[in-house]
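A single protein chain has been omitted from the complex, and every remaining protein chain is retained in its original position.
Labels for the chains are A and B, by order of writing; each one numbers its residues from 1.
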Amino acid sequence: MIEQSVVHKYLRKNKKFPHIWCPGCGHGVIMGSLLRAIDKMGVDRNNVAVISGIGCSSRTPTYLDFNTLHTTHGRALAFATGVKLARPDMLVIVVMGDGDAVGIGGNHFIHAARRNMDLKVVVYNNNIYGMTGGQASPTTPSGKKATTARYGNIERSFDICDLARSTGANYVARATSYHVKQLENYIYKSFNKKGFTVVEAVTHCPTTYGRLNSLKEPVAGMEFQKNNFIMKNLWDKLSDEEKQVKFPMGEFVDVDKEGFVTKYLNLIESVRQGD
Amino acid sequence: MGKKISFYEKWCKGCGICAAFCPKKCITMDENTNKPVWNEDECIQCGFCELRCPDFAIVVKKKGEK
Partner (left out) sequence: MIKLLQGNEACAYAALAAGVRFFAGYPITPSTEIAEIMSMELPKRGGKFIQMEDELASMAAIIGGSLGGLKSMTATSGPGLSLMQENIGYASITETPTLIVNVQRGGPSTGLPTMPSQSDIMAAKWGSHGDHPIIVTYPHTVPEIYNETIRSVYLSEKYRVPVILLLDEVIGHMREKIEIPDENTIEKFDRKVPTVPNDWFFPFEGNLEGVPPFASFGEGYRYHVTGLVHDVDGFPTSKHSQIERFMNRLIGKIDNNVNDILKWEEYNMEDAEYAILAAGCIARTARDTIKVLREKGIKIGLIRPVTIWPFMEQPLINATKKIKKLFVPELNLGMLSLEANRVLKGKLEVCPYNKINGEIIYPSELEKFIEEEI
């Protein structure tokens, strides 16, 4: 008999497998980590929602046996806000690409963080617009190529974790599709926290970003992560020059400010008592 | 399937990630089929090939399981 992994328990296996992602696309790796983290939570799957926007990454919910919602490009957090307020006990997970989360959806991202809305965000950051064929995204590093930045990106890029931290998230962490165990662990930790949490899952897109930036083989993208992402405490000790070419990962924020949902439920309580 | 590894060949897209990052280098990509082949004697059941497979095509049995 064929063995099943933890991940297989949560797949809608009768639906379109193998999935649509390209060979070696990191999105599948992240989805695996996400599912193992959900499994560890031991929650009733009827009480889990997975909500996404539009993009390759946002195809995630299609494959998963939860309450799933594939929304419009950039707006997943706003839809999720409605679901969470209607179902305060539900574990509401939001998966987005980098373009979805901090490009077209940037306004929703900062405001969901500011409100400390109780949503569990996982950003699949492949530094590019994958689905539409490799256009520059707000996280495409300066100098890197995209189909709309043929001569190299002259814009600066967002650091998603910095953005989440400065706008008020309760928990912010980063790992990569190579660092799967850390990734799973951070996602799991974020699920156990109230308020707005963000795990940035750095990933590789061999088909677009990779092709344009000499990382065409899936393995090359992961090699890059393996060699260049280092734990934050070690990264902090690097020289300024080294910091230009290495990237920090780990947990950046871990606080317990009261989340929006708790506050609103308390508000209802006090208004009703006042009546 | 082998004692340590179960492999869903239909789901595998031949990306080579499992082989590239196996700590024991006990996976090779078959040149004809472009699918992984395990040398299970060397495998330490660390589970990384399962965790990093983007297509959920691998299940590594827990140590001690038969």
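The rule is simple: a residue touches a chain if its C-beta (ideal position, glycine included) is under 8 Å from a C-beta of that chain, and two chains touch if they have at least 3 such contacts.
What you see is a predicted model, and the numbers here were worked out from it, not measured in a lab.
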| item | value |
| --- | --- |
| Which displayed chains the hidden chain touches across the whole complex | A |
| Options A:K13, A:H111, A:K144 or A:K246, residue touching the unrepresented chain | A:H111 |
| Given A:T71, A:N116 or A:Q225, the one touching the chain that is not displayed | A:T71 |
| Chain not shown, touching residues in chain A | 12, 15-16, 45-47, 49, 51, 54, 61-62, 65-72, 75, 77-87, 89-90, 107-108, 111, 264, 267-268, 271-272, 275 |
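The rule we apply is simple: only the chains that are shown with their structure count from here on.
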| item | value |
| --- | --- |
| Chain centre separation (chain A, chain B; CA means) in Å | 26 |
| In the complex, chain A residues that touch chain B | 2-5, 7-8, 11, 17-19, 21-29, 32-33, 177-178, 180-181, 184, 217-219, 222-223, 226 |
| Touching residues on chain B, where the partner in the complex is chain A | 1, 6, 8, 10-11, 13-17, 20-21, 48, 50-56, 58-59, 61 |
